[in-house]
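Of the protein chains in this complex, all but one are displayed in their positions.
Here is chain A:
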């Protein structure tokens, strides 16, 4: 066959795996599927519930309330001039976005086995749809945060919006990418080694405690200087601290920390995409 003819194949299903095999054109072709998956996730989650989307609000509100009672009133964690409830609400909203992204993405292959086993479409559509639909939930939770923010502000609380707030979407995106990256890595490994499934649910819980969700980063340095590095090198802690700085003007951030976080996030995301890409081709044989 002539050279020209060889090149005219649309695509090849081959045993050879390239390191990065990413067909953006194909993903673009399936953009409607992405939209429909997002719509499905949002619409169906609270079907046949009485409170419906209100559950989006109830979860963070009550968690923040509990945290305030336990960590601030009982354990006396200082949140500076910021009202503890608002401090917790900010942390929890951001954290929830990460943890739902992570846990749902990490289940991608297992929970979509039936579809993946029969039809082909770029598998990455599924985790992408997860971070987008969770972004919408996060948006709703942000609204309730803003409502409380205005309430505390008019009551004279010492909170200030930083000019860096314009970068807030970037921080949220970073959080989403981190959840997506780690989730994709786990989802790829879990197809063969189910052990990870148990690790995820309890690992995420533990992770929250070293991610500065219910305490400021400075407090850790102050109280436990020996192991504070665990929190300091945790990109999650940095993202949450930065988000709080933008929203409430509390906390300490620096350029090095942000650069470190961005680099780590993109490394994880990149690694996640590679390993996900490798797994999607044969996972159905091992799942």
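Criterion: a residue touches a chain if its C-beta (ideal position, glycine included) is under 8 Å from a C-beta of that chain, and two chains touch if they have at least 3 such contacts; residues count from 1.
What we mean here is this: contacts and distances are computed from a predicted model.
Undergrad: Absent chain per UniProt: "Lactate utilization protein", "cytochrome-c oxidase", "Lipopolysaccharide transport system ATP-binding protein" or "Isoquinoline 1-oxidoreductase beta subunit"?
TA: Choosing among "Lactate utilization protein", "cytochrome-c oxidase", "Lipopolysaccharide transport system ATP-binding protein" or "Isoquinoline 1-oxidoreductase beta subunit", the correct UniProt name is "Lipopolysaccharide transport system ATP-binding protein".
Undergrad: Would you write out the residues of chain A that touch the absent chain, in ascending order?
TA: 8-17, 29-30, 32-33, 35-37, 39-40, 43-44, 47-48, 114-121, 192-193, 281-282, 284-286
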